[in-house]
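These notes are about the structure you will find just below.
Of the protein chains in this complex, all but one are displayed in their positions.
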Amino acid sequence: MPAMNMVQALNSAMDVMLGRDPDVVVFGEDVGYFGGVFRVTDGLQRKYGAQRVFDAPIAEGGILGIAVGMGAYGLRPVAEVQFADYIYPAMDQLVSAAARLRYRSAGEWWAPVTVRAPCGGGIFGGQTHSQSPEALFTHVCGLKTVIPSNPYDAKGLLISAIEDDDPVVFFEPKRLYQGPFDGHPERPAVSWAKHPLGAVPGEHYRVPIGAARVARAGADVTVLAYGTMVHVALAAAQETGVDAEVIDLRTLRPLDADAIAASVEKTGRCVIVHEATRTGGFGAELAAVVQERCFYSLEAPIERVTGWDTPYPHAFEWQYFPGPARVGRALRRATEG
Amino acid sequence: MPAMNMVQALNSAMDVMLGRDPDVVVFGEDVGYFGGVFRVTDGLQRKYGAQRVFDAPIAEGGILGIAVGMGAYGLRPVAEVQFADYIYPAMDQLVSAAARLRYRSAGEWWAPVTVRAPCGGGIFGGQTHSQSPEALFTHVCGLKTVIPSNPYDAKGLLISAIEDDDPVVFFEPKRLYQGPFDGHPERPAVSWAKHPLGAVPGEHYRVPIGAARVARAGADVTVLAYGTMVHVALAAAQETGVDAEVIDLRTLRPLDADAIAASVEKTGRCVIVHEATRTGGFGAELAAVVQERCFYSLEAPIERVTGWDTPYPHAFEWQYFPGPARVGRALRRATEG
Amino acid sequence: MDRSPVLRLHIPEPKHRPGEAADFSHLRLPRAGSVERPPVDSGAFAMRDLAYALIRVLDDEGTAVGPWDPQLDADTLRRGLRAMALTRAYDERMYRVQRQGKTSFYMRSTGEEAVAVGQACALERDDVVFPTYRQSGLLIARDWPLVDMMCQVYSNSADRLKGRQMPVLYSSRAAGFFSLSGNLGTQLSQAVGWAMASAYKGDHRIAAAWTGEGATAEPDFHHALTFASVYHAPVILNVVNNQWAISCYQGIAGGDESTFAARGIGYGVPALRVDGNDFLATCAVTRWAAERARSNLGPTLIELFTYRATAHSTADDPSRYRPADEWEKWPLGDPIRRLKDHLVGRGEWSEAQHEAMRKEVEEQVRAANREAEAKGTLDRGPLPPVASMFEDVYREMPAELRRQRDELLGGR
Partner (left out) sequence: MDRSPVLRLHIPEPKHRPGEAADFSHLRLPRAGSVERPPVDSGAFAMRDLAYALIRVLDDEGTAVGPWDPQLDADTLRRGLRAMALTRAYDERMYRVQRQGKTSFYMRSTGEEAVAVGQACALERDDVVFPTYRQSGLLIARDWPLVDMMCQVYSNSADRLKGRQMPVLYSSRAAGFFSLSGNLGTQLSQAVGWAMASAYKGDHRIAAAWTGEGATAEPDFHHALTFASVYHAPVILNVVNNQWAISCYQGIAGGDESTFAARGIGYGVPALRVDGNDFLATCAVTRWAAERARSNLGPTLIELFTYRATAHSTADDPSRYRPADEWEKWPLGDPIRRLKDHLVGRGEWSEAQHEAMRKEVEEQVRAANREAEAKGTLDRGPLPPVASMFEDVYREMPAELRRQRDELLGGR
């Protein structure tokens, strides 16, 4: 099986879908001729032509607006927002249109739109190239939210998203594009080629939306994580020696609450990790669900390890980032609590 | 003291602030000559002139954009978004500009903007005149979020918001404008004149942002609520006979976590009520905080009673609305759990 | 540098307010027939003066004159007249049932019937329209059953939208009528996307979208013009300038500084400005734009100059913000009367026929309403099944929503 990094895996997902389905079109700022500022759409315009893979004006709201219209026609648009930090101008079309069209028309019209956006810190992008705004979308009924943590899932989930008849917000942790990132910025990047989940089939396959994955089985504490933080959690477990069960959520909405509950019922303890700001982050929903479903199994407070409640500061990226040390301390607290 | 309904109290807050501070300006769609579709700015243009109270083009993003610029100049703009459901086009200016300006300029510039928007259901407004999107703002660091439940607080909080040097999103539960609403739509509206918190001083006073209020003292279970749901919770307590301590949060961010923790530590049980959709709603953050702070005092799972995870349907407003019966059942479950 | 005079803030004000007499003498209304009709492949720059003109076909005597006369046969015109009359009768009836408490809300398009009906006449039945709440006439012109529309207004048991939407926020895929949104403007860029998709697929169908002049300030108007221009989308973008946006006169949207049609020019989108109360003219400009779109020449922006004759909605009271006699004084008249006069002048219609038709459409509306009310009204039901509330949020109901539905049904 070919080894792919996450950029290649995502590219392959679009390649496969453009090849299979003439209704798939791909567009966004710089995605056409250039192939995207992160090269995720590299070569696709050359292969499928400018009518199917094209550059769009710098207007995220317009990009989503036309995507909804194309979806209503019957296409499966895949729109890129260049950074998750720039998704806000598209908020109205996402919330008021994409997420509501099927409901308000009682199923007459719908918008099978996939919105891809790189998220998270780790590239010294400062506060406007590092954000993780997923919780603004997981609150919106009608939207699905997906965040992969590795090339294999990235491709399978993106294919599922494109084939999905509901709008999907698909966040790509940019720090993982080139290699698994265990939270230690000082270490040289490791290649996805050396990671089992960097083995990615070239052909069509799906990873289902709504199903979590056990990234590490363990007995002492359940760690709920997604995206970059899966790898940080794995590093923290290894470094602390805490026998953590690390669950890679993969999809935030619909949430695989059964998998979560099964694990927490087993371990009796839970640590939630995300890079997004703490207050009102998706970790809050996870904590609420866990205590609702597993109250009588819980032996310690559910811990949240998250980005601080500040914008992502350029100079303090690594003090902001919830790294293995912070996660490790939470693992200890949770297992000792 | 004059009896005021919530519309009058809010109007009085702006009147007082326009009178005291020449840097206060009020604008929005239909707020000028007409006085607002809910009459909240009625008479203010006549009294203070069109330069201070004026109509704006139908562009919530533009309204917030000019508000941020005015704030940067040194004014204290009070902008109305006609319905909270129409705040999404302003998302980028709120999140990327208003909330970030002070931080990114290290205090050189800031945007003391107050954004008022009627929220919540109860007027057969369907999915685009009934929303409660507060959780999209409570997740955003740099913003404060306020939701009053009565005329006295509404005036005092709005004055505090206008005087605040940070941007404040101020949601007004429209169902409470004319009278306290206990969740029984079939009952005729009760007048605020008959409610102690309908007695509102005509002059300047503040209700501090960040301080919750005990709406009803009780021993058996803590109910966390805000806006319309405070009254529903009170009705549920009365109807079930459960001795609930009902806390009116008033401010969601900054949250009065100490008041919450003190109550839950006392009662050992907690029910959270909001009208907004459940998944990722502000109730999730409340549940997370409560279990973090009071884990060892909790005797039953924290319950969330919320709007369903669907848009607000026109014909089923009252089946959607989390009324006293649903809250009452949660009170029973929490006290029996 | 000289720094006087001191700056001051300009706040636009309409010419007249309640208590004053309306006066439209400041309007520059070109003679009917006086505006040239450029070829459909003209560029935005070359034909830019049309954005400041006013295309009129019917003159003061009701005669069709000039290069924009669409030369419609009398049957077509009688059909249009009837659709306009039916729209008005429908509006009046629905307004009344709202007042009777049978539903929550209603919005009429009185005085603007030549917009939707006249433009429908220029479109193919399978072109898809992306309207606002004030183009119900599109459905009526496409012969969509009144009963179906009424069931939506009542949110009743036969409402295809399952009681989810406020009255008048119709949807009819079968009629090529896109689901109406309460969020102003959003349909504009969606229509462009739909049209781009149609072009991408080598389809024949074009799209048309409408906005009020007030909502042109929303970003979607800008996005629609930008994207339509860049990709030459086969779309017609219509601004219905009915002078008012709830309580705000069109100056608050920028109408004192320019026309709304002129917005198009700067984007390279050809723009036409038309007498919105002249059925022949609205049909003619739309035909021009449709031909342009179908010939891969790209989008057109049309401003339809008209007047909102009644309140914004049943929740509104216009006497609070505009002179009582504005509609009376409105110089472009009543679109129904004007088309009737034209047909009468051509010897193709008579006052008696008109009166009979008026009664007929009223009866048609009354009968439809009886049928619709039998299927339920908002105040008394029957309504759709309450559990349907949980459907269509997603294509398949996720587990959490099933749980919530069961909670509601189980009274837990």
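A few remarks follow.
A, B and C are the chain letters, set down in written order, and residue numbers restart from 1 in every chain.
In this text, a residue touches a chain if its C-beta (ideal position, glycine included) is under 8 Å from a C-beta of that chain, and two chains touch if they have at least 3 such contacts.
None of these values were measured; they are calculated from a predicted model.
For the omitted chain, the shown partners it touches in the full complex are A, B, C.
Only one of A:His129, A:Lys155, A:Arg213 or A:Arg253 touches the absent chain when the whole complex is considered: A:His129.
Although one chain is not drawn, the whole complex shows that of C:Pro234, C:Pro318, C:Pro384 or C:Pro398 it is C:Pro234 that touches it. The omitted chain makes contact with chain B at the following residues, 25, 51-52, 56-57, 59, 61-62, 65-75, 77, 89, 92-93, 96-97, 100-110, 141-142, 144, 165-166, 210, 254-255, 257-258.
Mapped onto chain A, the interface with the missing chain covers residues 29-30, 32-34, 37, 50-51, 54-59, 61-62, 85-86, 88-89, 124-129, 278-279, 308-311, 313-316, 319-320, 325, 329. The set of chain C residues touching the chain not shown comprises 1-3, 5-12, 44-45, 48, 51-52, 124, 196, 198-206, 217, 219, 221-223, 226, 229-232, 234, 251-254, 256-258, 262-269, 290-291, 294-296, 298.
Everything below uses one rule, namely that only the chains that are shown with their structure count from here on.
With centres defined as mean CA coordinates, chain C is found 41 Å away from chain A.
Put simply, the C-alpha centre of chain B and that of chain C have 35 angstrom between them. Between the Cα centres of chain A and chain B there is a gap of 31 Å.
Chain contacts: chain A has residues 61, 89, 92, 96, 100, 103-104, 141-142, 255 touching two or more partner chains.
Annotation for chain C: residues touching 2 or more other chains are 162, 164-165, 169, 181, 183, 219, 393, 400.
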